[in-house]
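Can you read through this structure? Questions will come right after.
One protein chain omitted, others in place.
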Amino acid sequence: MPRSKIFPSFAEAVSDIADGSVVGFGGFAVVGMPVNLYQALAEQGAKNLTCVSNGTGGGATLPADAPNLSRLISNNQVSKVICAFTAPTRASQRLVLTEYVDKGLIEAELVPQGTLAERMRAAGAGIPAFYTPAAVGTELAEGRETRVFGGREYLLEEALPLDYAFIRAWQADAFGNLRFRRSQRNFNPVMAMAARVTIVEVEEEILPRGAIDPDDVHLPGIFVHRMVKIPPPPEGWWPRRPAEIAAQQQAGRNAR
Amino acid sequence: MPRSKIFPSFAEAVSDIADGSVVGFGGFAVVGMPVNLYQALAEQGAKNLTCVSNGTGGGATLPADAPNLSRLISNNQVSKVICAFTAPTRASQRLVLTEYVDKGLIEAELVPQGTLAERMRAAGAGIPAFYTPAAVGTELAEGRETRVFGGREYLLEEALPLDYAFIRAWQADAFGNLRFRRSQRNFNPVMAMAARVTIVEVEEEILPRGAIDPDDVHLPGIFVHRMVKIPPPPEGWWPRRPAEIAAQQQAGRNAR
Amino acid sequence: MSDAAKGLTRQQMCDRLAMEFQDGWIVNLGIGIPTLCSNCDFGDKEIIFHAENGVIGYGPLARPGDEDLHLVNAGGQHVTLQPGAAIVHHADSFGIIRSGRIDVTVLGAYEVAANGDFANWKTAGQKGGGIGGAMDLAACAKHVFVAMEQTTRNGAPRLVERCAIPVTARGVVDLVITNYGLYEITADGMALKEIAPGVTVDEVRATTGCNLIVPREVPPVRLRA
Partner (left out) sequence: MSDAAKGLTRQQMCDRLAMEFQDGWIVNLGIGIPTLCSNCDFGDKEIIFHAENGVIGYGPLARPGDEDLHLVNAGGQHVTLQPGAAIVHHADSFGIIRSGRIDVTVLGAYEVAANGDFANWKTAGQKGGGIGGAMDLAACAKHVFVAMEQTTRNGAPRLVERCAIPVTARGVVDLVITNYGLYEITADGMALKEIAPGVTVDEVRATTGCNLIVPREVPPVRLRA
């Protein structure tokens, strides 16, 4: 029997991440974001990471101090980000990333979201490159190879393989078969397929092998290598309604 | 409200298939094969069809006279096939297709199975072309464009869009959300995504809209346009264990 | 200088665009003003809202306290699901977009040009940008509608002859709604089709940075009773 995929702690699950690794982080607007794995990687301290993610921030369902890609950046662990958002979308916003890019400390590769997803899907499907209509005629296509198929111009894009995928799932069995709940699925299965090693934070108790019907598996266990059950709060990070977060923070202030 | 996707008969569901259409037929070794839609198309009579399928035959879980792609071929409805099997794999086998190819009546395009699936997935995903390692260095790559990525040679393959996908599913709701059972999934969702119009033969009673949990849908209803509930045998075609088929045929012979 | 509060409210802008949605359309809404379109009343029409994160068939925003923390739209707002909804992953979701199955995408913009170009991912001089799914959507949706304020906070026109900042896609915009009116991009250029209550054609012209085709009689923006 191969070694169990169930790890007792996040620290053990990320202990071997080497400097210079390419790590993908799932999640979209907090949902499915591997908050606990962000924290573990911040504590583990690997440097010169290339980080792939939709964006660098968190969202309203987590406290402002919850770990995210910005935390790794301000922790000086990141040398490159590959994201669909590398600058604020509103004048009122400020990204931690901006300061590091301005100082030349981090390289930021901006990729349209669909291209980002498809580049990882390609890596996971053994496709080294493909053509896409997205970004044709824009600054992002300047100086790059395009080609016409059926009278329309397309941009050549290469696969984006990952060393590690950090993802969050709803349900898992001991073999690593996963289910995601609602929009939690987003980038998570795609990143797992692109990765050499997939590490999962799991919301529900990990089920015995085979407890998920084969027809209902969202990501087969052959793509999953390490899993950790998220402990209840406050030890584990769990998104909450913004009103609850505000109330708790208020209570904390009042207690001081 | 748009028109209902539920059609009362297979004949009505296929009535508008025009001569020269490109039609994909799902299924793998009978499982998920749209047997009833094959029959309806044979009766409808459209000609000069380009037919996309894994192979041209049926299998041991259907009687020898059950409709399949060979039936359409011998019915003179087909001008081209695109398949992963265009010749017998054993000396003892004989394909209807062979005779038509030898006479120059049908063009047969032989495509590796993974490339066939990926060409349709590409069509369904708006990718006009991609590179694959399959078939490099073989007769199928002769004279074709290859390119090196990361030191390895890959073959350029173009998307394969379909006018119609004919598929078979296990469960459906009225909006066209589908579930497949076990290996019935195979090519079926991929062909539906590649097609302009998807027509489905459904095994179970069609459920009210929303009866399938959104997390459990295998093929979203936006890819599905027409559905017909398969009637019980003998009106509808249902695979059976080979021993049962043999017993029934024996009974039929004894009765004569 | 324009008054951002003048003319249509943001919900009215979205209500007007939503009247253009046809029965059975698959609609994708960008972050910002466009998200208000999923709150509209479509009567007998069936509209299927698709979000980049793989949600097909969402509906109005969830009521506070009723949010499903596993379910957001592309703007990160907690939404509800309609009967018949389905979930796919991000690569499949953009497969739906790139294969041309989105009937219309409604996007915000910094600038829309008379030739149908538009810009919504980076401001002048900014390093990097916030593209999200806009480039995939703009390049591939059957129709591209834009919902934005008539001018910037400083009163500069957002309707322009040619985009001054990097574009999201070229020649793709069909229809633009601002708080001042409804505009169509035609073969001849930008055309004012309907004007907001309380706004004059002179005010529209003064806040528009491109040649504008204006009919003799400009009907008021159609609003539901």
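Per-chain residue numbering starts at 1, and chain names A, B and C are given in the order in which the chains are listed.
Everything that follows uses one rule, which is that a contact is a pair of C-beta atoms (placed from the backbone, for glycine too) under 8 Å apart; a residue touches a chain by one contact, two chains touch by 3 or more.
Since the model is a prediction, treat every value here as computed from it, not as a measurement.
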Query: Which displayed chains make contact with the chain that has been left out?
result: A, B
Statement: Of B:120, B:174 or B:224, the residue touching the omitted chain is B:120
Statement: Which of B:63, B:133, B:210 or B:236 touches the missing chain? It is B:133
Statement: The listed residue (B:25, B:38, B:164 or B:187) that touches the chain absent from the view is B:187
- prompt: With respect to the chain omitted from the figure, which of A:1, A:91 or A:251 is a touching residue?
  reply: A:1
Message: I need the residue numbers on chain A that touch the omitted chain, in ascending order.
response: 1-2, 121, 123-127, 173-175, 177, 193, 209-210, 212, 214-215, 217, 220-222
Statement: Even though one chain is not shown, chain B touches it at residues 28-32, 54-55, 59-61, 84-89, 91, 97-98, 101-102, 108, 110-115, 117-118, 120-121, 132-140, 170, 180-190, 218, 239-241, 243
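Here, only the chains that are shown with their structure count from here on.
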- prompt: Which two chains does the highest number of contacting C-beta pairs join?
  reply: A-C
- prompt: Which integer distance in Å separates the CA centroid of chain A from that of chain B?
  reply: 36
- request: Averaged over CA atoms, how far is the centre of chain B from the centre of chain C? Could you give it in whole Å?
  value: 39
Field: chain A residues counted as touching two or more neighbouring chains
entry: 118, 132-133, 180-182, 185, 218
- prompt: Which chain C residues sit where two or more other chains touch them?
  reply: 81, 87-88, 91, 94-95, 97-98, 140
